[in-house]
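One structure, pasted below without further comment.
Rather than the whole complex, this shows some of its chains in their spots.
Chain IDs A, B and C follow the sequence of writing; residue 1 opens each chain.
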Amino acid sequence: MTDIQTLHILNKSPDHPRAARCVEMMSAEDGLLLTGNGVLLLARGNLLPGASKVFALIPDVEARGLGDLSGNVSSVDFAEMVTLSLQAQRVISW
Amino acid sequence: MSETFTLVITGAPYSSQAPQTALGFAKAAVDAGHQIDRVFLYGDGVHLASALCAPPSDETHWPDEWSRFLTQHKIPGVACIASALRRGLVNETEQKRYELPSANLRAPFEIAGLGEWVEGRIKSTRTLYFHAGD
Amino acid sequence: MTTLIMIDQPPYGAWTGREALDMAFSLAAFDQSASLLFTGPGVNWLRQTQHAGGIEQKSVEKNLAAAPIFGMDAILADRAACIAYGLDEHSLIEGVTLVDADADLLTDYDHTAFAG
C-alpha cells in the first residue's frame, strides 16, 4: 500500500449529507475507506472521488450484495483496515 | 512495530452497526500485536455497557461479546459519566448517589469522565471513532 | 384501513428498517392491510445476493421473501431510487413493484408511517 495523507472512514449512505461533505473535503493525497452503509457509494459510481484511493470493508460489501461492483476499488479486511489507519498521517471517522 | 489505539464508540448496539465494526477492528488490532489503550463509550454508545440487553437468541449479543473481549485482553472499557447518567446507565456508586432503584452497568465497563478520552488520545498512536451510520 | 410503511434507510447499518418490517408483519398478522415502500438508499434492501454472515446479522432478503406469505399486500420501490443505486429487474429480488413515490401514491393509503 502507498502513502495516504488523511484516511477518511465513511459509514454513512451516499444520501446522508455527511457523505457529500466527506468527499468534498478530501484531497488527491487522501484515502477513502468505506464501511457500513458507506459501501453503498460503490453503487453510485459517479459520486466516488476521482482522484483518491478508495477502499471498502469486505464484510460490509458482501452483506449489501455489492461484491461485483468494486471496479478499481480495493477490498480490505479488518487487518488491512488496521494497517491503513496506521499508514495514514491522520484518520477522520465521518 | 506495536502501536497503541484508543477506540471511541458513539453508536448503540441494535440501533447502529458501530459496536460490531469496532469489535472487528479491535480484534484485528490485537491479532496484529498492537495495544488497545482503552475503549471509550460516548453518547448513545454507552448502551453497549448495559447488563440488561436480551437480544433474540439467533442474534449476536454485542454487549456480551465486547465484555468478553475486554476481559480477555485486560482492556479498560469506560462509559462517559455524563452520557451514561442521562441515558440510564449506572453502576452501584451512581445508583446510591442518585437514589435509583437498581444498577445496570456490565462488567468490566467502568464509568468516568471525558478526561479518559483526552488521556487515551494523548497516549495512543491513533484514536478511531465508531459512529452510528444513517 | 390500508397502511403504507416507508423504509428510507439502507439495511444493516441501522435497525430502523428491520423494525419497520416488524411493523408491517405485525399489521398483516392482525389482518390489517399493509404495504412496504422503499425509497432513497432504502431500496438497497431489495438487492439480490446479500451475504450478511460476515457482519453477524441475518440477511434481510429472506425476511422480505416471506412478506407475501404473511399476507403483506405489496412491496413497492421508488423507481428513481432504484435507478440511482443501479437496481434493475436483474438485480432486484422477486416480487417488487416499481412505483413513482409521489403525492398521488400517498393518497392511496389511510396511514403512512416510518419506524423511526
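Here is the rule we go by: contacts are C-beta pairs under 8 Å (C-beta built on N, C-alpha and C of every residue); 3 or more make two chains touch, one makes a residue touch a chain.
Everything numeric here is computed off the predicted structure, so don't read it as measured data.
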Complete complex composition as a label formula, though a single copy of each is shown: A x2, B x2, C x2
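One rule holds in what follows: only the chains that are shown with their structure count from here on.
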Length of the line joining the C-alpha centres of subunit B and subunit C, rounded to whole Å: 32
Intercentroid distance (Cα basis), subunit C paired with subunit A, Å: 27
Chain centre separation in whole Å, for subunit B relative to subunit A (CA means): 24
Per-residue multi-chain contacts in subunit A, two or more chains: 11, 13, 15, 36-37, 59-60
Residues of subunit C engaged with two or more neighbouring chains: 9-10, 12-14, 41, 55, 57
Subunit A - residues contacting subunit B, complex: 9, 11-13, 15-16, 35-38, 57, 59-60, 77-79, 81-83, 85-86, 91, 93-94
Residue ranges of subunit C in contact with subunit A within the complex: 9-14, 40-41, 44, 47-52, 54-55, 57, 59, 84-87, 91
Subunit A partner contacts - residues on subunit B that touch it in the complex: 3, 17-18, 21, 24-25, 27-29, 31-32, 34, 125-126, 128-131, 133-134
